[in-house]
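With one protein chain held back, the other chains of the complex are shown just where they sit.
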Amino acid sequence: MRRALKYIGGGLLGAGLSTLVIGGNAFAEDVDPVTTLSQSTNLLWVVIGAILVIFMQAGFALVETGFTQKKNAAHVMTSNFAIFGLGFVAFLFVGFPLAFGAFDTSAYFGAGGAAMDTEPLLGSGDWAFLYKGWDHLSGAATPALLGFFLYMVAFMDTVATIPTGSMAERWKWNSFVVWGLFAGALYYPLFAAWTWGGGWLASMGRSLDLGNGYVDFAGSGVVHAVGGVAALAGAIVLGPRIGKYGADGKPRAIPGHNLPMALTGCFILLFGWFGFNAASTFAASDIQFATVATNTAIAGAFGAVTAMFYITKRTGKPDPSMQVNGMLAGLVAVTAPCAFISPWAAAVIGLVAAIIVIEAVFFIEKKGIDDPVGAIAVHGIGGTFGVLALGLFANGQYGAGWNLTVEADGETPRAITGLFYGETGQFIAQLIGAVVIWTVILGVAFAFFTIQNKLTKGGIRVTEQMEIEGVDAHEMGVPAYQD
Amino acid sequence: MRRALKYIGGGLLGAGLSTLVIGGNAFAEDVDPVTTLSQSTNLLWVVIGAILVIFMQAGFALVETGFTQKKNAAHVMTSNFAIFGLGFVAFLFVGFPLAFGAFDTSAYFGAGGAAMDTEPLLGSGDWAFLYKGWDHLSGAATPALLGFFLYMVAFMDTVATIPTGSMAERWKWNSFVVWGLFAGALYYPLFAAWTWGGGWLASMGRSLDLGNGYVDFAGSGVVHAVGGVAALAGAIVLGPRIGKYGADGKPRAIPGHNLPMALTGCFILLFGWFGFNAASTFAASDIQFATVATNTAIAGAFGAVTAMFYITKRTGKPDPSMQVNGMLAGLVAVTAPCAFISPWAAAVIGLVAAIIVIEAVFFIEKKGIDDPVGAIAVHGIGGTFGVLALGLFANGQYGAGWNLTVEADGETPRAITGLFYGETGQFIAQLIGAVVIWTVILGVAFAFFTIQNKLTKGGIRVTEQMEIEGVDAHEMGVPAYQD
Amino acid sequence: MRRALKYIGGGLLGAGLSTLVIGGNAFAEDVDPVTTLSQSTNLLWVVIGAILVIFMQAGFALVETGFTQKKNAAHVMTSNFAIFGLGFVAFLFVGFPLAFGAFDTSAYFGAGGAAMDTEPLLGSGDWAFLYKGWDHLSGAATPALLGFFLYMVAFMDTVATIPTGSMAERWKWNSFVVWGLFAGALYYPLFAAWTWGGGWLASMGRSLDLGNGYVDFAGSGVVHAVGGVAALAGAIVLGPRIGKYGADGKPRAIPGHNLPMALTGCFILLFGWFGFNAASTFAASDIQFATVATNTAIAGAFGAVTAMFYITKRTGKPDPSMQVNGMLAGLVAVTAPCAFISPWAAAVIGLVAAIIVIEAVFFIEKKGIDDPVGAIAVHGIGGTFGVLALGLFANGQYGAGWNLTVEADGETPRAITGLFYGETGQFIAQLIGAVVIWTVILGVAFAFFTIQNKLTKGGIRVTEQMEIEGVDAHEMGVPAYQD
Amino acid sequence: MKLITAIIKPFKVDDVKDALKAAGVVGMTVSEVRGFGRQGGHTETYRGAEYTVDFIPKVKLELVVDDAVVDQVLETLTTAAGTGKIGDGKVWVTSVDRLVRIRTREEGPAAI
Amino acid sequence: MKLITAIIKPFKVDDVKDALKAAGVVGMTVSEVRGFGRQGGHTETYRGAEYTVDFIPKVKLELVVDDAVVDQVLETLTTAAGTGKIGDGKVWVTSVDRLVRIRTREEGPAAI
Partner (left out) sequence: MKLITAIIKPFKVDDVKDALKAAGVVGMTVSEVRGFGRQGGHTETYRGAEYTVDFIPKVKLELVVDDAVVDQVLETLTTAAGTGKIGDGKVWVTSVDRLVRIRTREEGPAAI
């Protein structure tokens, strides 16, 4: 019952009549036609959202390939393609149960959305760490359960594909394959279970009286920051590309081989992002999806424009690659707060995110970490800023009761309110989430790549000759382009 | 109240039961679940439409970049990318209020759709010219208002990006940036306010008894022709590219550097166009969206096929670039009438549009105006043809009462009927709209570029050397492609 | 009445309350708001599905162009572009009536979905072969009819575009144009009429007591296998490309000119496939669309992953082009059974399909048939496997009463059940469908290309010189790429 | 030693390479070039406007060979590259003063 | 016979070709090259890091001509290719021992 209500404060208390009907229905005996129709429309919205997020894989592939060198284009592109299936398979069998085994969507989709298994696999009550359940593989799988799975698997794949950018042009194919399976089976599910799955971080509102607990509407933290720290760990373990740093130790530019390709990818990401954020209401009957979509667009637009002016001021020219990073910075940062903030705040978040991310790109490069596409800055730093931004800008108008939190009176649902609106608890909850990502999760990623590097004969990096001649010739057996 | 009914004749009187329920609700006291659900589904459809239209930016970027030269590819691509944010920011703060401050969507989305401010900023009654209102920036912004904004901002960006095609390969980046802001803040909002916003052109049905006043379902005029005349003005002020015209004054071909890229862009435009046209019903409960979508596809298909046969006959080969222009011609032309015509008429419109546009490409080029991508012909001429086509082919079956028009009896809602169905008033209204675009709006665009050219040190055109060596090297600092 | 129920078993009996309401409504006198709303949402889902399927044209274009040579890129790309319009025009006037003239969608979309003409053009009762009706062109066309047309025309275009892959790089433009018209007017409609249209193959459940008759949820057979056998016939008539086979008769590799382009195309196909399969419920109120979408993704993911490991084992490297074929193999194969199987079965089908298709590519090539993109293997073999897979894995949980079949008692609707679940009738029905495709339909395609080859001066293949120098220079008059 | 430079039709590259290999040539360098000559170009129309393609894609071969084998190499090359159609290309021979193999610093014929 | 090799600015190719045509040159071969010289390169910034573009796009022309016309061709070529700005390029002349037209096996000046 409590789980049935988890993560639906918005739907339940913030979205007007029809959703109340839904909320009601999840426990009602007889289901009326309106409720059924509302639930099927909700499920449709989530499936459409999933389709859009899955298409983002193409966006990542094009951005990363466009920003890297011609001699490695087939390798980068294909790794972004293969990751979809690799992460998917691992998530289907292992990751999904661990993260969402106890997730109940019946409030959105009706009875079919019941949790697979309400008992955690690890932990209990407000301190759950992992879950279980395999109904989704059998004939017993309901459309609601499968639709929810599809949406969640798409988010996982985003995490899995982020390191392919920072580790591009020098990563062994076989080592990459292992990462893909690990990301889907364990890496992503960990933090996801603790937050969206209903675990201990989501429960901090009740257990530690910290606002509504860790809140992350569509994943600035759960998806982007988690992917970003993996990108960081991987880039460190691999080391910089040959020629990235001059004899003087100064970073040298290695321009991408196809900017139109990269910009096309960014357009696709913007397109898919609406599914990523807006469909996270899990309900078409929760019209907040419109606010979410618009806040998303505002942050992306402000991120792109800010980056254009800022980089021109900083280096003299409107570097297209930085405009791409700027838009993505805005989109990544607004992903957590998008449902809880006012439009003006979305603009501010996009503006600030672009500047932070551009400076982060410079800083990371100066530190000797080579990230060909800026994945660490965009997803890691931008995502972390987004997690905190929610704790600052949340205006208390949406998501009351989120994560089953109530005020002292035990009656009034607790509103999601940020520092700028006078609440400190929520910000602390967000801060804790961010710290966990940059310690525990980064640690897991770093350990994985380090151990894999040790265990793999010759390490996870290609040989110097392969790197110089291009990994396509050596690992793909066919060049990306033929004259 | 009157405004509440503006531009919703279709939804209100043309779309069967459920919409009547909606119509009813906008003024009803108690809102029943079915109505609420219907309204949330309507809002969902508009948001999905907005997402599709935003994705069209990628289509424009690819078509324009593919049709231009390799040495300028980064510049053309990036301008199409940056315009999204530039126009967006300007429209958010200035343009949207001016054009749609008094637009009421409550008939579609419920109470949340109330107009920001029913009093015009300029003019009054049937002679309103500009509006105002800034609720959309504050916490008071309803999902309905924000969803509507998102859809509208996407249309604006289409207008803003059209001149980047005709002015490509010789336009200074900084001058382009100014245009982007101007287009979003003032240029687009002007004609939009007079028509969709509820201004004097939309009111001609009441004020001058001309049919239902100026009607433009999804923007052959409001978006495409308005963008097209700006493309014309800009191309004239810039002058033709070096080498476009031989010593003999004859136009020389400058083939695009990547046709597959251009065709991919056209596919994306076709895809997004369904959001552009079909979601303009503003309601999923108004099933006319299906007729609109199909008429759109029919016109695009006939445009492409006609162009293929026509250009083969005209110049001997099935020039791919003309097939692209042909499909776009059909799509642009059907955009205004798509909801009011029979399928056979959509076919005729697509066929005629393709021929008109191809001849227009030749004519414009002969006149010494250099338009690398054919934007003036496709959007300017094709769009104008679409505006008039509505006045010819409207079959009187949909949109009765549009723009709050009633017959003499003051009871019967007036049907939107074209010349071929015996009504002259509507055609005259369309004609007036077209004339206004080609005089007032073209004048505004021409004045803007001329004055900017005067005020800008060295003018808005790059130097001869920059143009010869390619603007990428000089303005972007990085080439589009690296070997 | 019987027709009114054709092909809607799923919607009618398998999809819970709200659809029952629909089912009821199609014949009810007074229509209640909930039903109307449900029907408009159903129509919206089908239109969105159509938009996604139409976008797949871009995917096919990019995959085929990326897999072929640079000197032919404009030709391959443009043929994939032109086919959309060519097939469309022919289908609008001729093909649609022949295939779907008697198709009734009122159970999904309400009264407007009534069949154009319930009398077959050829045949009668359970032995109907072709239909008729032209309402869809006139002002009498209802949104329901037009929405349905849009979805169906998109499927036709998929069939029409498949041979452009196997026949690429040596096919005369004019001969291709004739194929496009033939495919839309007659080739696709034939088998479509016999199955989806309600013809004799769909009726085998009643006429020959074979399960529910031939069942093909979204077209592994009706679309892919039918397109695949045409691809085979065309490739045989054209013969292999110059240089494809060495003096020793051994096949030589002719690597594609742009792999990133091909992979991008595959991503787009995956994206569009969700519209292809999931919207085939014809109803948002039939939540099975979620199961369909997820099964589709599962099969695609397993196809891609299997192909990656299998080709690496087979030839030493993770050939990107085979990973593309592998994902497509999974998607094609699951298209027929996706609504009737459990998730684990979708995984098995994707896995098996990938291996079968890869081996088929090798086999076809060894047989001296040159298919530059693997269209015959993916669509022909993969599609046929999908048709049979339904007869094996259908779990009897969805689609009861499909094709108006009932058990002996004449009361209980007959469930769609496969061999592995103890029923042989359904498998035999599928087998008959497959045999018809590989005999009658392949025969029609082969006859068409052979006769056209005879009647065309110089045959349907370009001259040796054109092929050597590239068809772009000779047939398009402009190269795909300019430096 | 002599440097033999040949301009041939692109699709002939493999035949020529195989023929020269068979004739004992152990190394050569090729590059994409565009040629203008008797074969002439052609005029195309794009978006209604004409443009002339004066230069036709060709491939350039460069081989440094020992004086002794020049005739034989020329013979092999012209035979393999010829189609008898206009545009087959040219071969010219120039004198090489010195040749060095970078890897070994070997000089003269030994470096070939 | 002589081989005239010229390195010129890309946008001058058409002018030079037309001038040479007018001067009676019936054939030549061109290729894309990148040059390094007095003109020097330039430094660009990409993602905050600098990189130097040392090589500038140029076009290389190769013409085998009869000794008699060398001076005139050089004159025509330098005039047509010149802008007076640094980076205009170089022309050099080397001796050709033999020239063969593949199609006809014609040798010497006749093969030009």
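Residue numbering begins at 1 within each chain, and the chains themselves are lettered A, B, C, D and E in the order written.
Going forward, a contact is a pair of C-beta atoms (placed from the backbone, for glycine too) under 8 Å apart; a residue touches a chain by one contact, two chains touch by 3 or more.
All values derive from a computational prediction rather than experimental measurement.
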* Structure fact -> The omitted chain touches A, C, D, E
* Of D:M28, D:A49 or D:A80, which sits in contact with the chain we cannot see? -> D:M28
* Of the residues C:L122, C:A253 or C:A447, which one touches the chain left out of the display? -> C:A253
* **Touch list for chain E against the chain that is not drawn** => 2, 6-8, 31-38, 54-55, 58, 60, 74, 77-78, 81-95
* **Contact footprint on chain C, counting only the chain that is left out** => 250-255, 314-317, 319, 321-322, 358, 361-362, 365, 374
* Structure fact -> For chain A, residues touching the missing partner are 468-469, 477-478
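Here is the rule we use: only the chains that are shown with their structure count from here on.
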* **Chain labels contacting chain C and also chain D** => B
* Structure fact -> When A-E and A-B are ranked by contacting C-beta pairs, first comes A-B
* How would you label the chain D and chain E contact, same or different, if same means the shared numbers make up over half of all numbers there? -> different
* Just curious, how far off is chain C from chain A if you go by their C-alpha centres, in Å? -> 34
* Distance from chain E to chain C - Cα centre to Cα centre, in angstrom -> 55
* Structure fact -> Note: chain C residues in touch with at least two other chains are 34, 37, 41, 48, 258, 477-478, 483
* For chain E, which residues are shared contacts with two or more other chains? -> 44-46
